[in-house]
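Below is one structure, written out as structure tokens; the observations come after it.
With one protein chain held back, the other chains of the complex are shown just where they sit.
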Amino acid sequence: MAGSTYGKQFSIMTWGESHGAGVGVTIDGCPAGLDLTENDVQYMLNRRKPGQSAFTTPRKEDDEVEILSGVFEGKTTGTPIAMMVRNKTQRSGDYSEISQYYRPGHADFTFDEKYGFRDYRGGGRSSGRETIGRVAAGAVALKFLRRLGIKVNAYAKEIGGIGIDYQNFDMNQRDKNAFSMPDSEAAEKVKASAIKKMADGDSIGGIIECVIENIMTGVGDPVFDKLDAGLAKAMLSIGAVKGFEIGDGFEAARVTGKANNDEFFMKDGKVAKRTNHAGGVLGGISDGSDIIFRVAVKPTPSILAKQETVNKAGKNIEVSVKGRHDPMIVPRAVVVVEAMAALTLVDLIISNMGARMEKIAEFYER
Amino acid sequence: MAGSTYGKQFSIMTWGESHGAGVGVTIDGCPAGLDLTENDVQYMLNRRKPGQSAFTTPRKEDDEVEILSGVFEGKTTGTPIAMMVRNKTQRSGDYSEISQYYRPGHADFTFDEKYGFRDYRGGGRSSGRETIGRVAAGAVALKFLRRLGIKVNAYAKEIGGIGIDYQNFDMNQRDKNAFSMPDSEAAEKVKASAIKKMADGDSIGGIIECVIENIMTGVGDPVFDKLDAGLAKAMLSIGAVKGFEIGDGFEAARVTGKANNDEFFMKDGKVAKRTNHAGGVLGGISDGSDIIFRVAVKPTPSILAKQETVNKAGKNIEVSVKGRHDPMIVPRAVVVVEAMAALTLVDLIISNMGARMEKIAEFYER
Amino acid sequence: MAGSTYGKQFSIMTWGESHGAGVGVTIDGCPAGLDLTENDVQYMLNRRKPGQSAFTTPRKEDDEVEILSGVFEGKTTGTPIAMMVRNKTQRSGDYSEISQYYRPGHADFTFDEKYGFRDYRGGGRSSGRETIGRVAAGAVALKFLRRLGIKVNAYAKEIGGIGIDYQNFDMNQRDKNAFSMPDSEAAEKVKASAIKKMADGDSIGGIIECVIENIMTGVGDPVFDKLDAGLAKAMLSIGAVKGFEIGDGFEAARVTGKANNDEFFMKDGKVAKRTNHAGGVLGGISDGSDIIFRVAVKPTPSILAKQETVNKAGKNIEVSVKGRHDPMIVPRAVVVVEAMAALTLVDLIISNMGARMEKIAEFYER
Partner (left out) sequence: MAGSTYGKQFSIMTWGESHGAGVGVTIDGCPAGLDLTENDVQYMLNRRKPGQSAFTTPRKEDDEVEILSGVFEGKTTGTPIAMMVRNKTQRSGDYSEISQYYRPGHADFTFDEKYGFRDYRGGGRSSGRETIGRVAAGAVALKFLRRLGIKVNAYAKEIGGIGIDYQNFDMNQRDKNAFSMPDSEAAEKVKASAIKKMADGDSIGGIIECVIENIMTGVGDPVFDKLDAGLAKAMLSIGAVKGFEIGDGFEAARVTGKANNDEFFMKDGKVAKRTNHAGGVLGGISDGSDIIFRVAVKPTPSILAKQETVNKAGKNIEVSVKGRHDPMIVPRAVVVVEAMAALTLVDLIISNMGARMEKIAEFYER
């Protein structure tokens, strides 16, 4: 069982259900001496917070984080950092209906099969609120990376089939529209499309791209703990994600070796690559280029339109999933992608410190 | 560091370099009482063995496996199963040139950056021979799955842009052509295309599809250890893999919720799904449908055509990677995909036994 | 780093400092369907609570536990169980002096060496309050064991050199005296001795014994994850513990094989042992006899008597550790020993379910 634990060195354990007392996370293995305040974490939580527009769940959620341990006088102490967000609304009366059938595209059926029953209120553990723990821990991981000069940025590359135009790419636009798109024109088109889908009681999916800049070489371990393998797991562990690709990804399967290989050359006295089809990893180890990957996000499964399903009595029924649902998951998932990428990187960066005997000896000689 | 260990319950540690004494694997956590002979393992190793055609490395490799421990009177004993394949050819003289520069698309550069130096003979640890340990362990995992009635089958879905036609799909054809394609016509087209690419000193990639049949519900743990997240890591850990998708994968990002949701209905008294866009997992837990996923494999990076690169002295040079290389990786990777999928499944199937208190109590009451 | 995580299947992560916001624990991997209320946990926390007598810290601590997740309608759901106890007193003003020097016998110096600084308020993470997380998680593990009919009982076997008399052994007495001794006469003697030591500004140690009854055979894994090895780690991880022995322990080193071997015989159709010098394990695996082990607990290091030490400015100084301190740790550690034993057992009991292929097949065939 288990499964709510992630990372070996910088290890996190998340907890919480949609309509329980709250959601949270504990980090075991954050190094001492990192500046950290609740604002650092709150900033990230606000980015994933719904309610900014008609296209994300409008109910008010005040996701205020409390740091419960592991920080003293503004710095991490090296001991576990526990963080919690209380759930504000715990109305359980609303869920009598949902408890009796399996929503298509949701984990209701599989939770019942695995555990014998489930906390059906608001999706329980498989609710989107589960990501709060990831994002809070990710905020700490991002501070760690920033201390080393590494930047992690994700954004919506495509929503409902409408993609950004890299000619118009402007990262500053990303947080100015409701779709986390770094292209305001594309965002406008998505808006129009989304309004139509909502009217149909339907929903849309999309693709998130993430770029990691200024990463050192050597991160990632050969064979099973390759950096890209770690990122793939991290991404597929996010609720609605159905695919992952690094560098040219699936396109690499359709070109020749000549076209796909990145040639090396000397640049300012250092080894560099002329292209980056590989997306920043060779043999699972960072090569110093930007790490670029994409994830496919399915459309929101909760839709107003009528669908067939079965109830717990074993009858075929028709349902319409009521309540206010985001017609798309992508905009809120962008910050989760950044968080999971950061957690994966930090783990492998710490792990890499033990790769060479001479560096270990130097570390301890000082 | 580390990184050559995979799995928590059914845990494996692989070892070995292309031109060292041998390659191998130890399994810690295989249950006692599973029938196992060297033939079971050899069968899988033969499937990954090159030399069957002009399109896979023609040098003779006799990859004979020896089971060194953990099996007594034809059955596993519950203690570690060590398996080894001796390397037959250990000519180190050939590699003086390759030791001095970084092959594009290979891990030469990143190994040097991480470890300070590398065993450059035949690619060392990042050679394709590294997969022998995976396949040997995977053979044992597949026997485990077969005991439970679960089937795992991978095949080439597309090579060099030429895809199979599902109208012609015939799994019996898969092992009868040099491309692991379940469509003999597509295989013929690939053959023609490959001959042309080889003449150009170039190489091609492709897409492998894997189908897991007859899996019980409940396998996979919510949040970070989702079944699909585990499969994604397993697949991206394979040398040349650049992408992973489950069910409709990236296509799911472009359809609506209505189209993507799999509706439930009652079938023979059991909950079933009308479609399988999800690829057999809901919320990261198996739903009883077939598990279907695909991986993108890049073209072989070793090509005869001239490429720019740098040498260890920091000079820009031009190289042509000599030696006999497969013009494609896909056919040999098919069996590695099956092995890694099996290892991932077995681990989660054992883990799932602890999911319910009542089942634990029943287990021990007998 | 890390280190606040324990267990592989039934895994816990504890957090919290003596004078931070609170202390707590999250359990990842508790099976679904176990009856659990806050009372179950509170009962154990009350047992470790000081204030019952003059011999344990008299300050009032209301350690009220809140279960934040993982329980629905009175049963565990299989998802993480987060539990928290708020700290009532967070006066940081008292600790200005203690922040400047290293208390002998405490971890002040080693925390500074490892992390560069420390949360010095009340001992921070190395305070006895750290054990609240262990005890809360242990309460859940004990419910798990009770469901299987397994009993875990620890008690003070010896305090300040005064041992219990097994002729007077009465487990009902254990919770009726301030020393957790199952012998009221011995408890009286300890009381007299303790009063004298307190007057001297000194402290005393002791030995805790733990007996696990009705355990099934087969628990524990050969080689590194032996049941007794797990218990040894669990016990030495408790603050003031300096030694561990199972069965006859150190005495076994001084007798002959003839005297130490436990002979087998048939009893009611089952294999039984005439003696239990081994303490219930053979080759690290439970043999069905009671598991019996002992731990050595050092005297409380915080004493009023003057001691030499150094301050952060590198000066030799003399200190007397003020505040109200327990003159002995043993009585409060008894419940921690039970908790850690339970956590260790549950982990190995779940792990053992994967030991035989036939049992796995049976499990899934039903």
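By written order: A, B and C. Residues from 1 in each chain.
Operating definition for what follows: a residue touches a chain if its C-beta (ideal position, glycine included) is under 8 Å from a C-beta of that chain, and two chains touch if they have at least 3 such contacts.
Model, not experiment: these values are computed from the prediction.
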Chains in view that touch the one left out, judged over the entire complex: A, B, C
Touching the absent chain when the full complex is considered, from C:Cys30, C:Val65 or C:Ala107: C:Ala107
Sole contact to the chain not displayed, among C:Ala278, C:Ile291 or C:Val337: C:Ala278
For chain A, the residues touching the chain missing from this view: 8-10, 29, 31-34, 76, 78-79, 144, 147-148, 216, 222, 349-351, 353-361, 363-364
Residues from chain B at the interface with the omitted partner, ascending: 1-5, 9-11, 13-17, 20-24, 26, 28-33, 66-70, 72, 75, 77-82, 84, 114-119, 124-125, 350
Absent-chain interface as seen on chain C, which is shown: 1-6, 14, 102, 104-107, 109-111, 113-116, 125-126, 130, 158, 160-161, 197, 200, 202-207, 217-218, 220-226, 228-237, 239, 242-250, 252-258, 260-266, 269, 271, 274, 278-279, 281-288, 296-303, 305, 307-310, 314-316, 351-352, 354-356, 358
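The rule is simple: only the chains that are shown with their structure count from here on.
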Chain located farthest away, centre of chain B as origin (C-alpha): C
Cα superposition angle of chain A on its copy chain B, in degrees to the nearest 5: 180
Innermost chain, where centres are averages of C-alpha coordinates: A
Separation of chain A from chain B, taking each centre as the mean of its C-alpha atoms, in whole Å: 26
Intercentroid distance (Cα basis), chain C paired with chain A, Å: 38
Of all residues in chain C, the ones touching two or more other chains: 9-10, 29, 31-33, 78-79, 350
